[in-house]
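Showing just some of the chains, left in place.
Order of writing sets the chain letters: A, B and C. Residues in each chain are counted from 1.
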Amino acid sequence: MKVGFIGLGRMGEGMAANLLKAGHEITVYNRTLAKAAPLAAQGAKVAAKVAEACQGDAVITMLANDEAVSGVVFGDGGIVACLRPGAIHISSSTIGTAFSGKLTAAHASAGQRFLAAPVFGRPEVAAKGQLFVVAGGEPDTVKAAQPLLDAMGQKTFVISQAPKDANLVKLSGNFLIAAVIESLGEAMALVAKAGVSKHQYLEILTSTLFTAPVYKTYGTLIADGAFEPAGFAATLGQKDIRLTLAAAEELRVPLPLASLLRDRFLALLAHGGDNLDWSAIGALSAKEAGLDNA
Amino acid sequence: MKVGFIGLGRMGEGMAANLLKAGHEITVYNRTLAKAAPLAAQGAKVAAKVAEACQGDAVITMLANDEAVSGVVFGDGGIVACLRPGAIHISSSTIGTAFSGKLTAAHASAGQRFLAAPVFGRPEVAAKGQLFVVAGGEPDTVKAAQPLLDAMGQKTFVISQAPKDANLVKLSGNFLIAAVIESLGEAMALVAKAGVSKHQYLEILTSTLFTAPVYKTYGTLIADGAFEPAGFAATLGQKDIRLTLAAAEELRVPLPLASLLRDRFLALLAHGGDNLDWSAIGALSAKEAGLDNA
Amino acid sequence: MKVGFIGLGRMGEGMAANLLKAGHEITVYNRTLAKAAPLAAQGAKVAAKVAEACQGDAVITMLANDEAVSGVVFGDGGIVACLRPGAIHISSSTIGTAFSGKLTAAHASAGQRFLAAPVFGRPEVAAKGQLFVVAGGEPDTVKAAQPLLDAMGQKTFVISQAPKDANLVKLSGNFLIAAVIESLGEAMALVAKAGVSKHQYLEILTSTLFTAPVYKTYGTLIADGAFEPAGFAATLGQKDIRLTLAAAEELRVPLPLASLLRDRFLALLAHGGDNLDWSAIGALSAKEAGLDNA
């Protein structure tokens, strides 16, 4: 297939590379052009403008937030203006449900198709083409996009015909991860203040009941206090909890744990934590408990 | 070794049976005598009084809460009064840290040894001798008790010389599980109100990021709304969160997520949920969100 | 002064009447024209369009929310398009700080002046001209508007040169009232479940430490369970907490109590409470506690 790919961050880079490997004809676009060089070396065409990435069967966006996606979708030379009727915009970014609904409507008005296909997995997983894809869209749209999703991920879960439901599932997944971070942060502050080794404690947890990698990954970051460089920045974590709460507000679902996480992120950002890994909220309990080297 | 075993509930039954299989000489005691019959058939002696279970090298207690343990430890004919000097009381119950400290002091005054050895695992794991044991006590006490711990569990983690630290680790583990339940309850209420299938959602979670069995086990109970019969009763969950908060108060560690769980359990019990599985707190978010069949 | 007044709800009606009494020349506009009749009888001109209310020295808006204000301010025939340079838009609505900033900028670009002047007080207080006004704007703008503010309120507090600060103070005031409601709801659920009379309890509170009218007013509503008709609707309360949290997010200030209130309002709305008085969140604690007639 002939596909545009917009957004060559740490995730997008690997995803685009896997599309190339699978034999698709890829035109990449990135605001900072230099990031396109490695992909050009692998055979990608490089677009100077968004419009140039919208000439094929589909265009995939993998950007930081609603604002960034909005910037390439709307306006002169944007995706809505340039994509041919019937072509598909596949949005893999973690965006809000209300904005996803807006994209759905805009593409429908323009005779284009829209598929929300957010992904689970960190950059190294994206590089291996082993992401999990959560897809929301019309059945024929999903079917048409499947070869692309298969190139980027190990499995696709089709969740709903409404794109925004896929975005909701993605947001809720990040909420669940943040909940793991908070619970570990509280538990580790508790045992550490009693004098128990955080590392030994974590070993007990992860070799018994909490064998999922998220416990190991984030527990180690908290135990080590190693929040730089960020694998996933606190500002992005804060954004995702905000979007989760916004979706919950629209649906009228109280989420007290998400509200707690919201305040944790704000406290972290209020103390200059923008560029720390989002797991740094897991150090706040120890700080509140008066532990020195937390 | 010659050992007494007090408390033949669903956990204790399997633990005592594994001690017998390992060749130890076991005298069992249970308030309701009838529960001792299966173990008698496997070769255990049956004690009519607590004192009769305190004639050997060690006595193991596996009871529901602080009050039950207190009832067999103190007073005439209790463990402190009857255990010989140098013998070991191994407490595997999930008890509070303050009470654990009290037991430590009482046994020390009586010239006896005390080992806190709470366990992770549900009844079916106990039956297989595959529990994880978290031990706190003097090194020589741990060493002397090791053959018994090995008979009941697949691995022992020695956490501290202070018994109460082992109890703290156990309590914090139950807090972490309750946190998983709450986070799943909120996330599932959110996606369910949007119309997403709870079962499909759970399948996505457990086949991607949340592969630990606790997510599968408790997520399924919440998705099915299947809280009876209780694998672990809500009253016990409430007790463990209370003991976690009590330990945190003594150590001066704020635990906002544990506080949230406390209120969840009280709301559940206020509506007659005493005998439901503790995962029933995971249905409260859906109820708050106005979902009918949650 | 020659003044337009837009928004003749329960608050605006009394405010406009007091402007007339003070001798100002008032042109009123309301989406539902019929509401203007009583004011016409008192001497007001009635505008058929927003533009007709923008021909004088100032125009005052008193509307339900950001969206309603936006609807009369922007677009063809809106306030920005029609108000003469140098004239003042006085916004008395309870709006968000971000939106207030947007209004400030829009009027500045059009050469007009903008004053945020939200008010404290219920409709009966507005009718008496006894409101408290919190003003934010340039000193000369405040000075020019003072005769109008004096006609509507008993006192003006000039808080800042930035209009949005006045809106923040207003929002925070509503947050404080909602906090009173929540605290009363919890305390009354607690003593009521012990069997203490809610009315006697309230009498004790309000005749000793909690003599402020808010305790009496809202405590009585909760004790009586009398939430209809709404003095201030739950949807408006939810909106104000949302705007408070939005302002706090922009400023990076964690507000755990406001987060709790957010969830209370969502739970109320999820159960059909849109048209109840906002004090109905004060009945949720009793409901959680399993009290029947709460």
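As a working rule, a contact is a pair of C-beta atoms (placed from the backbone, for glycine too) under 8 Å apart; a residue touches a chain by one contact, two chains touch by 3 or more.
Here the structure is a predicted model, which is why all the values come from computation and not from measurement.
All protein chains share one sequence; of the complete assembly in this entry, 3 are displayed, while the total copy number is 4.
Criterion: only the chains that are shown with their structure count from here on.
Placing every chain at the mean of its C-alpha atoms, the farthest one from chain B is found to be C.
If you tally contacting C-beta pairs for each pair of chains, A-B comes out on top.
With centres computed from CA atoms alone, A is the chain lying nearest the middle of all the protein shown.
A separation of 53 Å divides the Cα centre of chain B from that of chain C. Between the CA-based centres of chain A and chain C the separation comes to 38 Å, rounded to the whole angstrom. Per-chain CA centroids place chain A at a distance of 38 Å from chain B.
Multi-chain contact residues of chain A, defined as those touching 2 or more other chains: 248, 252-256, 260. Contact residues of chain B toward chain A in the complex are 97, 120, 132, 134, 155, 157, 159-160, 162, 164-165, 168-169, 172-173, 175-177, 179-180, 182-184, 186-187, 189-191, 193-196, 200-201, 203-205, 207-215, 244, 247-248, 251-258, 260, 285, 288-290. If you check the complex, the residues on chain A that touch chain C are 242, 248-249, 252-256, 259-260, 262-264, 266-267, 269-270. Listing the residues of chain C that touch chain B in their complex gives 256, 263, 266-267, 270-272, 288-290.
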